[in-house]
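Excluded from the complex is one protein chain; the other protein chains are retained at their positions.
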Amino acid sequence: MIRNRLLRPEVLIGLSLVAILLACAMFADWIAPHNPTRMAPTVKYLPPMWLEGGDPRFFLGTDQLGRDVLSRLIHGARTSLTIGISAVAIAATFGVIVGLVAGYFRGWIDTVIMRLADIQLAFPFILLALSILSVTSTKSALTIIVVLAVADWVIHARVVRSRILVEREKEYVRSARALGASDLRIMFLYVLPAVLPTAIIIALIELAVLMLVESILSFIGLGIDPPAVSWGTALADGRRSLANAWWMLFFPGMAIFLAVLAINLVADGLADVLDPRLKLSGIVRRVLRSKSARETDTAVVEHPPLLAVDNLSVEFPLEAGGTVNAVKNVSFTLRTGERLGIVGESGSGKTVTAMTVMGLLDTAGRISGGSVRLKGRDLIGLEESKLNRLRGSGMAMIFQDASTALNPVFRVGWQIEEAILLHQPVSRTEARRMALDLLRMVNIAEPERVAGSYPFEISGGMQQRAMIAIALSCRPDLLLADEPTTALDVTTQAQILRELDALIARLGTGVILISHDLGVIAEFTDRVLVMKDGEVVESGKTADIVTAPRHPYTQQLLAAVRKLEGEEPVTERALVHSPG
Amino acid sequence: MRFLLRRAAQALFVIFGVACVTFFVLRLVPGDPARLMVPPGSSEQVVQAIRIRLGTNLPLLEQFWVYMSGLVQGDLGISFRYERPVLELVLTFFPATLALGGVAMLFSILVAVPLGIAAAAKPGGLTDRLVLVLAMAGQSLPNFWIGVMLVLFFSIQLQWLPAIGNDNAVSYILPVLTLSAVLIATLVRTVRQAMLEALAEDYVRTARAKGVPWRRILFVHALKNAAIPLVTVIGLQIGFVLGGAFVVELIFNWPGVGLLALQAIATRDFPVVQGVVMLVAVVFVVANLLVDIAYAYLNPRVRLGVEQ
Partner (left out) sequence: MTSSSRRDWANEVLAFAALKLRRGEISRRRFVQLSAAFGAAAALPTFGAYAQASRDTLKFLVGESFWANWHPYNHTAQIGYKIQRNIFSRLLEVQPDMSLTAGLAESWTQIDALTWELKLRQGVTFHNGAPFTAADVKASVELASGFVPSDPALAMSSNWVPTEGTVVDDHTIRLKTASPFGPVINTMAYTDMLSAADIAAGQAALEAKPNGTGAFMLTGDEPNVKTLTRFDNHWRGPAKLQTLTWEFIQDAQTRLAALLSGQADVIDRVVPDQASMIDANLDARLISVTAPEIQALWFRMDKEPLASNLNLRKAIAWGMDRESMAALVGGAARVADSHLAVGIEFRAAQSPTYGFDPDQARAAMAAGGGAIAFEIGAPSGFYPKSDEICQLMQQNLNEVGFDVKLTLLELGAWIDMLFGESKPGEAFYGGWGNITRDPDFAVATLFHSPGAWSGARDPRSDELIEMGKAAADAGERGQIYADLQAHLWNDLLPSVPILYSDLSSGYRANVRGYEVYPTFVQDFWPVEIV
C-alpha cells in the first residue's frame, strides 16, 4: 500500500531527479567533462553546442572566463546541495528542539520564544544576511550555511510547536503524565516521535527553499567566494552577462528549478505516506456520481410505494486492488408514513445504503447493481440538478453528529432558511418566520436566540433539534435518520427520540431509522431490517423480530441489548408503541 | 477586545525588538560611513570631522539612546548621504513598494482563489493536476530569474513593456508578474488544501442532503470555511512579499524602499537602513494584526471569545 502511494509517477520523477542531483554532488569530479574553475579567456562566451558558434567540447557553452557551463553546474550541485543540507540540518535540529520546548511547556517560555521568533521574522532577510556575511571578510560555505540556518530555524520551530500543541492534549500523553513520567521523558520518547514525520517533511521542503535563497543571495552579490562555484554564483554571473550569453542565466536557473521541483515532489510523496496533512495533493476523496447512467423506467406502478429498493449492490475499490461489496443485493420497500429500522454493527452497510438512496455516495463507491425508486421514480442515474431538487424537499436526512454536520461559520437560522429558500418560493422575511416556527416545532424554547447563534454556541441536543428542523423544513415524504441520537447523552437521547416520534407522527413522514442500538429500533419502528456484512439477514415486523428473532445474528444483538440494559424486558416497550 | 489589546502590545514589543537588533547589527558590519563619504586616503582629521557631523563618534550606547529617544517621538534621524530626514525619505519611497506589493497580493489572490477552487472541485481531474503541477513549478522557480527573463523577452526583444520605473499602469505588469509567481503557487496550494478539507467535512454532506447545488456548496459553504486558513497564510506571505519586493525593485529599478535600502546598505547610510527596516517591521506587524482581526471576524469561535 505504501509502495503504491510512493510510486506515483510524479514522485518517481522527483526521486530520479534527486538521484541525478546526488550523483552529481558525489561524483562531480568524474562526471564533469572539464575543470570548473580553470579559466581560458580565449574560449569565453561560446554558445551551447547545438547553436551556431558552439563547440562540441562545451555542451552548454562557456561563461565569461571560458569555463564550461555544464561542468560548473555539476560541481555547483555539490556546493549548493552541501550548503542546503547543512543549513537545513542545523536549522531543523535547533528549530525542532525550540519548538518542542515552547509547545510542550507553554507559559512564559512559549511567549518569550515566540516573540523572539516574531522579531526575527519581521526583520528583512536580506539585511540579516548582509550583516552576518559582512562581519566575516570571506564568504565561505560555512558563513553562508550559518546565515541560511539562522534565517530558517523559525519555520521549523513554529510548525513543530503547533503540532505539539495538539499532541500534548492527546490521551497517551495524559496517561503518561498520570503515570508519573518526567517531562523530558515524555517530550523525547512520546511526543517527539509523533511529530518527527512532520518535521522531516518540513525539512525537505525547507531544503528546497534554502537552495532558492542561496541563489538569491548570490544574485545580490553575497554568494560564496570564488573559486568555489555554486548554482547561485553561476546565476549571478549569468545575470551580469545576460547581454551576450543568455545560456549562462538559463541553464543554472533550470538546474535550480529542477532540483527544487524534484525535492518538492519527493517531499510530497513522503507526506502522502507519513503525514497527509502536509500533502500538496491534499485529501483525495472524490465525489462521484454513480457510473451507471441508465434509462429511467417510465413505467410507473399504480400507487407505488414511497421507497422501493431492489437488489441494490454497492462496491468500493480497495487500496491493494480489487473491490469489496459494501452492500449486496439489498431489497426493501417503505410505504408512506411507515417507519423502517435498519440495524447492524458498523460495517454492515446500513449507512452506505442510506447514502445511496440520497445520492450522497461520496467516496469511491460505485453502484454495481439494483435500483432505488422514490415514488416510482428511479433515483440512480438521475441528473444532479434534479436530484438536488428532490433532496431536502422530497427526501431528507439527519446525521449522527450534529456538531460537525452543521456549518460552523453560518448561524443556525441562516442554515434553516437556506433549506427553505432552496425549495419554496417565499421571501427572505417569510423564510425567517418559517425558520423560527420550525425551531419552535422542535421544542426549542428561545427560537430567536438559537436562530441567531452559531452551532458551537448551543448544546448537542439543540444542535440535533436544529438538524431535525432543517430536515423537516420542507415537509419531505421520506426522512432518513442515521444514528440520530448516538452522539448524545442518554437523557437527551430519549427526549429527542420522543420529540422526533411526535413530529413525524404529525407530519406523516416515512422514516428509515438506522441504528446499531436494537433498543432504539424496537421502540421506534414498525418494521426492521437486520444487516450484516452488506446483506439483509432478517427482516420483518419489529414486534416479531424482537420477540422471536430467527437469525443467529439477530439473536446475538438482542442478547447484547438485554445485557446492557439489565433485566428490563424489551417486549413491553415494543408493545407500547402502535404502528400506524 | 482584550484579545486585540494583547496582540497590539505584542506587536509593539516586536517593533521595539527589531529596532534594537537593527541598530546593533548594522554597527557590527565593517565599513565606516564617514570614511565612505570622503575621498579614499583622506586624513584622519577629515574623517573624524565627518564622524562628528554624523554623530558616529559618540560611544555606542549613547548613540543608541539618541536614536531610541528620537524613534519614540517619530524622528528617524537624518540620512548620512542624502542629508534629509529619514522619515521623509522613507515615506517618499514607501508608496511605490506598497503599490507593488499590494497589486501583486491582490492579483495573486484573484488568480489563486478561483484556480484553487476549480482544482478542489474535481480532485484528481485535469484542472486539478494542471494546477498542482503549475503550483509546484511556481514554487520551484527563482523569482528573480523569471524577472530577468521577462525583461529580456518583453522589454528588450519585443519592446512591448517597459523595463524600468513605475510611471504608468503598464509598467506594473512585469514586476507584478515576477513578484506574484511564487505567491500564486503558494496561495493556490493553500486554497486547494483548505477547500478539500472543507469539502470533506460533514456539513458539506448535510448541505448536499438539503439539496444545495454544487456551485453554491463550493462558493458559499466551503469557501467561507476555507477562507480562515487562507487568511492566515496570506498574513504569513506578506512578509515574504516585502522581502521579494527588494529583489524585484532592483531588477526593475522600482523606486521603492527596497531599492532605497539596498543603496543605503552600500553606502553604509545607517539611519536610512534602520528607517527602512523599522518600516518593514511595522508593516509586517500591522499586517499580521489585520490578519488576526480578519481571522477573528471569519471564525465565529474566535470572535465570540470561545477558547479553541
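So that you can tell them apart, the chains are marked A and B in the order they are listed, and the count of residues begins at 1 in each.
One rule holds for everything that comes next: a residue touches a chain if its C-beta (ideal position, glycine included) is under 8 Å from a C-beta of that chain, and two chains touch if they have at least 3 such contacts.
Here the structure is a predicted model, which means the values were calculated and not measured.
Student: Tell me which residue among B:Ala8, B:Leu161, B:Leu236 or B:Val286 touches the hidden chain in the full complex.
Tutor: Considering all chains, including the one not shown, the answer is B:Leu161.
Student: Of the residues B:Leu54, B:Leu71 or B:Leu89, which one touches the chain left out of the display?
Tutor: Result: among the candidates, B:Leu89 touches the missing chain.
Student: Contact with the hidden chain only, please: which chain B residues?
Tutor: Touch set of chain B with respect to the missing chain: 29-32, 35-36, 38-43, 45-46, 49, 79, 81-84, 89, 92, 148, 151, 155-156, 159-165, 168, 170, 250-253, 255, 259-260, 262-263, 266-268.
Student: At which residues does chain A meet the chain that is not included here?
Tutor: 37-39, 41-42, 44, 64-65, 134, 137-139, 221, 225-227, 239-244
Definition applied: only the chains that are shown with their structure count from here on.
Student: When the C-alpha atoms of chain A and chain B are each averaged to a single point, how far apart are the two points in Å?
Tutor: About 30 Å separates the centre of chain A from that of chain B.
Student: Which residues, counting only chain B, touch chain A once they are in their complex?
Tutor: Residue positions touching the partner: 10, 13-15, 17-18, 21-22, 25-26, 28-31, 120, 123-124, 132, 135-137, 139-142, 144-145, 148-149, 152, 189, 192-193, 196-197, 199-203, 205-214, 221, 224-225, 228, 239, 242-243, 246-247, 250, 261-262, 265, 273, 276-277, 280-281, 284-285, 298-301, 304, 306.
Student: In their complex, what parts of chain A are in touch with chain B?
Tutor: Touch list, chain A to chain B: 115-116, 118-119, 121-128, 130-131, 134-135, 137, 208, 212, 215-216, 219-220, 235, 239, 242, 246, 249-250, 253, 256-258, 260-261, 264-265, 268, 280-287, 358, 360, 362, 384-385, 387-393, 396-397, 399, 401, 404-410, 418-419, 422-423, 454, 456-457, 467, 470-471.
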